[in-house]
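Encoded as structure tokens, the structure appears first; notes follow it.
Left out: one protein chain. Kept in place: all the others.
This part shows subunit A:
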């Protein structure tokens, strides 16, 4: 585990605060407010970040273990800390959630908790999916359809998957007490109705709050730069950008695909500080793309809105949808998403 440039060292955290004089021995709530103040008064994101390192997973964890999380489209949500959540109660949770789903699906018909339904809910931990030791363990919820034939004990099809994680979430962890479990990033794959039912159950049970996590163009540019900067053994996909031009009656989309090696070459030409990405570099990188495009098509892309970024590492859409392609950089991608989720819940 190499040293991650934890947020403490970023300028926004270092900014001296006169509030310190006011909040001596502050309660978690005041720490919370203080961090909101900081976030609001300075640039929302730190102007420099680490380039995702190869594998930041714990050494004893096989990265292939999480292969099933790759190549799937996940819808992102931010989630406030879970109150009185316990990793030892997964069995009970699955029983309760199972009954809850069954009751929601057949409106008006009561069901007994622990009854046999045609679906199965499984809670399991994603051991090792964390940035630091302090990060709480990530966990997975799966809804499986049960096979109708009783003789076959094999599990049926996966209907819905959702997982909760926290990668380098120190800034959030500092502000809550031990009754809470901080897993600010929630990713769901499956029917939206299922996400709604399960989300509602979590909100009622652990007094938390889900909010869809959209990614704005500013953060998409950051993703583009950081992911282009990642070293790859071989590229799986072209680097592609999608801009949206707001015009009526239909909006116009401009797609811009580059060979990943060209993109990397461009990045290397603007990149100066080793191992880090700075705001200037991100701006420069995007500006180069803009001017190149303008030279050929006489269109100012900077006047349009960036809505999607796809690279060999991952692809992200402004709607808050993400697909991770490269297991090497799984943790790196999630770390940035965790940061965005924490920003949203503050």
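What we mean here is this: a contact is a pair of C-beta atoms (placed from the backbone, for glycine too) under 8 Å apart; a residue touches a chain by one contact, two chains touch by 3 or more; residues count from 1.
The rule we apply is simple: contacts and distances are computed from a predicted model.
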Protein name (UniProt record) of the chain left out of view, among "Protein preY, mitochondrial", "Glycerol-3-phosphate acyltransferase", "Replication factor A protein 3" or "Centromere protein I isoform X2": "Centromere protein I isoform X2"
Contacting the left-out chain in the complete assembly, out of A:203, A:238 or A:302: A:203
Among A:70, A:176 or A:270, residue touching the chain not depicted: A:176
Option from A:107, A:157, A:234 or A:272 whose C-beta touches the chain left out: A:107
Positions on subunit A contacted by the hidden chain, ascending: 17-19, 21-30, 32-33, 36-37, 40-41, 80-81, 83-86, 89, 92-93, 96, 99-100, 102-104, 107-113, 176-177, 179-180, 192-193, 195-197, 199-200, 203-211, 345-346
